[in-house]
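One chain of protein is taken out of this complex; the other chains stay put.
Moving on to chain A:
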């Protein structure tokens, strides 16, 4: 059976991460599994975790009052889920629901934050990996808002 550290080391998000940092992360990690349809987190709840998806698919959803939920984005194998654990007040901004059986490594947000504060190099390394993903997701949302498939032909 693979150790948590080797699973994390082979995940694209942690590619080429220093061994000492990987050990710090592994200390906050645990294996989790979600059935299809199961909620991984709910909007406004405490964001105390950060997930590294190993297998499966997760839908990030918003549920406006009185309306059906809207899927904003799906997160797949090889990607990460959750950034709200990093930013006060540490509450989830949307729901996350497993679309199919999803296996992940859960990282304790509080534990990670403490380690980031104690070791700024570690914190910087982690942020350097998370921020580009946040940037890409924000840009993706902007493109979705443009409704680019709305009309191409004019004739």
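We adopt the following convention: a residue touches a chain if its C-beta (ideal position, glycine included) is under 8 Å from a C-beta of that chain, and two chains touch if they have at least 3 such contacts; residues count from 1.
Please note the rule applied: contacts and distances are computed from a predicted model.
Enquirer: Since a chain is absent, check the UniProt entry for it and pick the matching name: "Ion-translocating oxidoreductase complex subunit D", "Cation:proton antiporter", "Ni/Fe hydrogenase subunit gamma" or "Multiple sugar transport system permease protein".
Expert: Its UniProt record gives the name "Ni/Fe hydrogenase subunit gamma".
Enquirer: Which parts of chain A are in contact with the chain that was left out?
Expert: Counting only chain A, the missing chain is touched by 57, 59, 68, 70-74, 76, 78, 99-100, 136, 139-140, 143-144, 146-155.
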